[in-house]
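For this depiction, one protein chain was excluded, whereas all remaining protein chains were kept in their positions.
By written order: A and B. Residues from 1 in each chain.
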Amino acid sequence: MRSADYVVKRILFAIVTVFVAITLNFVLFRAVPGDAVSALRCRNCTVAFKEIQRRELGLDKSKWEQYRLYVTHLLRGDFGRSLRTEQPVLGELWAPIANTMPMITLGTVFSIVIGILAGVISAWRRDTLLDKTGLYTALGFYSMPTQWLGLLMVFFVAGAIGFPTSGIRDPTLGILVPASAGTVIVDRLRHMALPALTLGLSLYGEYALITRSAMLETLGEDYVLTARAKGLKNLPIVWAHGFRNALLPIITLIALSLGTIIAGAITVEYVFSYPGIGLATVEAIDQRDWPVLQAIFLLLTVSVIVFNLIADLLYVKLDPRVVDQ
Amino acid sequence: MSPIPPTALNQDAAVAIPATVTSPRFRFLRSPALRKPATIGGLALLLIFVLMALLASHLEPYNPTVKSGPIYAPPSGAHLLGTDDSGADMLSLVIAGSRVSLIVGFAAALVAMIIGGAVGLLSGFFGGKTDMVLMRITDYVLVIPDIPLMIIVAALFGRRLLNIIIIIGAIYWTSTARLVRAQVKSVRERTYVKRVRAVGAGNTRLIGRHILPQVAPLLIANTVLTVAVAIFAETYITFLGLGDPSLISWGKLIENSFKGDAVLNHAWWAIVAPGVCVTLVVLACTMVGQAMEDALNPRLRVGHLSVRRFRLRSLNTGLSSE
Partner (left out) sequence: MITRRLRLAALGVAVAILAAGCSGGKASTTPSASGKIKKGGILRIGTTSYIDSLNPYNYIEAQATTAMIMIYPQLVQYAYTNNAFQIEGDWAKSWTTSTDGKDWTFNLISGAKWSDGQPMTADDAAWTINTTIKYQDGATAEMAPSVGHVTSAQATDDSTLVIHYGAPVGNALAQLEQLWILPRHVWEPLAGAKGNGLKTYRPEQHLPIVVGGAYSVKQYEKKGTTEFIPNPNFYGPPSNAQAVALTYYTNSDPMITDLQHGQLDWVDQVPFEAVSVVSKDSSLVLDKVPGSETTNITWNSNPRKPKDRELLDPQVKKALSMCVNRQQIIDVVFSGYAATVESLVGHISPLENPSLGPLQYDCTQGNQMLDQLGYTKGSNGIRVAPATTGQYAQPAHEMSYEIVTPTSTDFNVDREFEIVKEGFAAAGVKVTQKVGGDSTAAYAVETGDKCDPATSTGYTGFDIAMWDWIGYIDPDFMLSVVTKGQWCSWSDTGWDNPAYDKLYEQQGATIDPNQRKQIVYQMQQIIYDNFLYTQLINEQLIDAHSKHWTGMDPNLSGYSKKYYTAPYQTG
């Protein structure tokens, strides 16, 4: 099959999967015992009032009709209203999303940087103690529950380096005197540092292993051996080549790891009280705020689908062999 | 020329299975991959924890559900791992917790194995439309983010242990399915299978007598890997408060330390102990499962999109080709 056909195929697949996700979302939340109105914060709601609410939310219609309404609203960007605040859900989620994005970006950057470093060192000193230590450390961190790692960070690291362990900002910054942009950025970064580091540490294992194996393959190839036999100074070429070899899987891995990163972000934000989308998820569960939970889930799923699509397309560009799968 | 390097994720469809796997089916046990000290260490560790779980009630020095010492007492002669925020002995709690954590791990992995195995088997054996439909479904399930889905299903449908097991199993079967499918496909092409078919053997006989035995070892190896994922997932869910509140598990112990302000009380023992256990078991399962898979079929590729967390199979060069 040609590349172009493959691309089209993958895009179509992504679109269909989005619809599957939307449907799954709808089914899941409709299957909840009780409906949206029953969980409504409704101190003095009479049964009559609840009936009116039901009608307004369309809960008295057939499932198909509700589904149709749900999808049409979604396409308009209407995710419904939070049961707790009665505000449009999407509006409530912007701030958490804006908080989470830089943090997980930072975390991913950490994991890539640490991973590549570890992988390179391991490959360089292959089969030595350094190599084995590096590998097992990477695997070890990878096997740790993220929230546990976070707690260890809080316990052993936070105090030692004086970084804050909760929230996103210093409460007194800017109260009486407006704070400069620089101070604000530094403050945000300090609050992001530990959660991002936790995330990074728990995820770098994969990158370390890929980098290492990519390096090793390159080092094992014939032309390299030839070059070495000829006594050529191979370091720059080899490492550059090996590195490039690793680049494709690394990039693809980033795109595919979104699901894992999000999972890690949820627990990290919970441990560090970081007001992002992960914490919002936990709170929505606690408050039984189904519309919010539904919206978050849909957003996460669609993001993962989109990133998978990006990974797919990257693949086609960088390694056309995949098209014949 | 050198073979196509198995860089992670650069994988095509199923490749012919090398000779190590035809028969007898347990020849793989002699593979060098399984002889490595790391693998043996992992196996030993796993065995220790399984024994701990089985003999839990005999090993616990105290009853983990009652207060047997002061609150947040540091490790001492009387309490080797100290006590938690309710004065219960930490060592006993950890031993008791191994039960639930391992049960969830193995049970959920079993569920995943059954579902994944069945899907893969049917898909690979019948091919055609069945294959297409099942693989499509697998694709969809793969793409949906696992942890959020688990959290939501747990939140919606309750926190019983059985629910947790089913939820975990119902999400992590996909890679198993793909692996099994690839394996089944190549086995199906074997000549002797064609001959058996020509003789008139029915599908069930074929699957049961000839294909399944070939697939089984790989399935089991994959399941060991899934155990790691399942235990991991259980600690996630429990930490967010969605676990079964009446059961002690390692995940619950970590949650307790968080809620009980262990950090503030400098009670590192309440935090470190359960986490170390989870890490060790997950590590052990990963190494053992990885090694088993490598020994069985080091070159089986299953597509670049089947990478989920812990699918280090694709990164096998890290451990086994040293």
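The rule is simple: a residue touches a chain if its C-beta (ideal position, glycine included) is under 8 Å from a C-beta of that chain, and two chains touch if they have at least 3 such contacts.
From a predicted model like this one, the values you see are computed outputs, not experimental measurements.
Asks: Among B:36, B:67 or B:185, which residue is in contact with the omitted chain in the full complex?
Replies: Answering carefully, the residue with contact to the hidden chain is B:67.
Asks: One chain is left out of this view; which of A:72, A:87, A:128 or A:183 touches it in the full complex?
Replies: A:87
Asks: Please pick, from B:241, B:275 or B:289, the residue that touches the omitted chain in the full complex.
Replies: Hidden-chain contact among the options goes to B:241.
Asks: Which residue numbers on subunit B touch the omitted chain?
Replies: 65-67, 71, 85-87, 159, 241, 245-246, 258-261, 263-265
Asks: Residue by residue, what part of subunit A touches the chain that was omitted?
Replies: Where subunit A meets the chain not shown: residues 34, 37-39, 41, 43-47, 50, 84-87, 154, 159, 164-172, 175-176, 270-273, 275, 279, 283, 286-288.
As a convention for this text, only the chains that are shown with their structure count from here on.
Asks: Once you find the CA centre of subunit A and the CA centre of subunit B, what distance in Å lies between them?
Replies: Distance between chain centres, rounded to whole Å: 22 Å.
Asks: Spell out the part of subunit A that touches subunit B in their complex, as residue ranges.
Replies: 13, 17, 20-21, 24, 28-29, 31-32, 126-127, 135, 139-140, 143-149, 151-152, 154-155, 206, 209-210, 212-214, 216-217, 220-222, 245-246, 248-249, 252-253, 256, 258-260, 262-263, 266-267, 270-271, 281-282, 285-286, 293, 296-297, 300-301, 304-305, 308, 311-312, 315, 319, 321-322, 324-325
Asks: Would you mind writing out the residues of subunit B in touch with subunit A in their complex?
Replies: 1-2, 5-10, 12-13, 139-140, 143-149, 151-153, 155-157, 228, 232, 235-236, 239-242, 251, 254, 257-258, 262-263, 268, 271-272, 274-275, 278-280, 282-283, 286-287, 303-305, 307-309, 312, 315, 317-319, 321-322
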